[in-house]
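For this depiction, one protein chain was excluded, whereas all remaining protein chains were kept in their positions.
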């Protein structure tokens, strides 16, 4: 099994009392099941993983497993700073029937997390995990940037099958693809550079943007795969501002409000994340409106 | 009660099977009780807080409470990214008889953790915590630098009584002291700049270095308090390399090995932290030897 | 006139006594005239502009003008920190018959060089320059990153006709293209992301790599223009390591040695730049050999 295509990095819905709204999560997934998304990441950064307790995570993983349609791949966000706790989480995800785990770089003790320390961390997890491991690098949140050389070494492990690279550094993605073996899945986490990653040979993307514009992301992916670069470029253009101003600058909070705007359940994030200000809400609405107008124009153009 | 003097930021000892070695922790504390340390921080950064589970933390806090001598102040490292989980931990520490909680800035969602978000986080915790709150800023690990203006606003809350500032930026410490009310305890977490913080009016320090050189740190504090700046400067010199090369560059791993060298139980850190290489061990030994030779020379000079 | 295509960012050759080797410069240009390069940037970063005196620059500009074939566009690197001195240099370049000037962001007084200060700088220069102005942003050297919003505002000036963006940040290049008017020339300075910039609508590139692999860069450009993305992607792959390990990591020093390897005159840089070590020379040779082997394989594949 290779991880390719567009995956949504799911948000975690909360009820008004602050508890996890599992029913809302189920409803969202039921709707995503009708899209062409390849699968879901559950409890990643966009899922506010660092704001959830272990029991909550268990229930979220279980609910997602229950509601996901049979053909959708399920990836559990299971990485924390501790190597052993990460292994425990990977085992739990495997028990629940997940197809893979996504393991964020540990990051708290920055000066000590050398390439050697990261290599030992990932190797220990891959040795112990019953399901395949995807590396996850997101330096804008962690302050730790994984190198192409280290990815190439880790890719030799039979249970490390891919990477989600979220920095948006296209040259780094190119180098990783260049240095890693053919079956290794390089997925971008940066919707603003999705097309370029795909053209360079990336297998797809794991995208927060796919929570509120799932079909647009899939269309771009399919146009690129079909070699229709002109159309893919136009689609990439339609996603640029949504990528930068919603998923990038406003993070899970912005993604949730954008979901509310297009008919999913978004809701508020957990503290210390603040709800959007009214001005930020207007920005999200304007960016979404422009993005959808461009998509519509593009479809008419193609039809016409 | 004001938090002043030198506090050790305790390490968490692990047994060879990786479990928390509560007995070793008790023995270390029994020895620290015989020093002039003012108290202990339990489960802070040096205590590898991010690598411990909630039940482990509970047992560590309980053991430290049990072994700490009556006069020693106890501060619980209780801050995590989630506001609500931090409140739950602060309540637990209070139940266990802790004197205060030390609350690290949340940090994962960096672009979203604006001063307004940090202000709401600390205010909510201070409102709910049964014991006083100390802010904790350590940008070299978190990537979040708290400003003097925000500290000044937070210092108006009756239950926010101080800050541990670990950046080593002396001008920032000066500004915080300048802007905060008289009773507010500004403690430095940077042993390499302890003297300057004290001269500027800091109330003391919470130091990883105090795990292996407790009396040297206390002597510097007392010399500065007594106005003997010449002697305090010489003592600051003796701590410079230990601060930079052990506590700074090698973090908890270096501190633990230095503890082993001077008769405490240090042991290994948890993965993903790597044990020291042989070369790193030689560095720690050389720095300690030079530091202690300088202290001895200084004492003889004073005596002679 | 629109600035599009591939431009070489020329090096400045020095004789063994350290003086500018104008004859060597002329010989290099005579050879470049036989390639499909669109033109040359003279005295830019790769030309070690900050290590040259005003009289030297004058002679270099004159020599390049003399040797450049009639159809080649000539762009003078004319930006320094002072607004007035930059204007004086732009006027001199115009007198010498240059087609445009490339104006680096001022950068010494970083905290003071706000968008408002940059806007006034570029506007004053564009008002005074007899020839069109290209903005030049290279944050890895200057520490100043220009924003897409500022570029969009500057692009409204009739005498500001384009930008060389060298950060390698593809999303930023996309945003600049998105926000600037149709005739505005967005040129990338990053050979490792040339294809992606072109696909997004960039007009071309100003590349240090084009000093030693001019035809490879042009082929990539033409394949992208012709819509042959598969071939362009393969060519981009062949340039990846040369971009990163020669032009990126070794700067003008590496570019000059690579030129020596392929038959141009490179020579040594000026102090404080150090000549390459033997190990660095071996790296350049290996990267060049692999790059050329891949290009050959690609051509045979196409032919076969």
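Order as written gives the chain letters A, B and C; numbering starts at 1 within each chain.
The rule is simple: a residue touches a chain if its C-beta (ideal position, glycine included) is under 8 Å from a C-beta of that chain, and two chains touch if they have at least 3 such contacts.
The shown structure was predicted, so the numbers you read here are calculated from the model rather than taken from an experiment.
Though it is not drawn, the left-out chain touches B, C in the full complex.
Among B:229, B:274 or B:292, the one in contact with the hidden chain is B:229. Considering the full assembly, B:192 is the residue among B:192, B:214 or B:269 that touches the omitted chain.
Annotation: of C:47, C:251 or C:267, C:251 touches the absent chain (contact as defined above).
Contact between subunit C and the unshown chain involves residues 18, 45, 50-53, 80-85, 106, 108-114, 116-118, 120-121, 124, 140-141, 143, 249-253, 270-274.
Residues of subunit B that touch the chain left out of the display are 168-171, 174-175, 178, 190, 192-193, 195-196, 199-201, 227, 229-230, 233, 236-237, 240-241, 243-244.
Note that in this section only the chains that are shown with their structure count from here on.
Of all chains present, the one whose mean CA position sits nearest the global mean of protein CA atoms is A.
The distance from the centre of subunit B to the centre of subunit C, with each centre set as the mean of the Cα atoms, comes to 50 Å.
Across the assembly, subunit A contributes no residue that touches 2 or more other chains.
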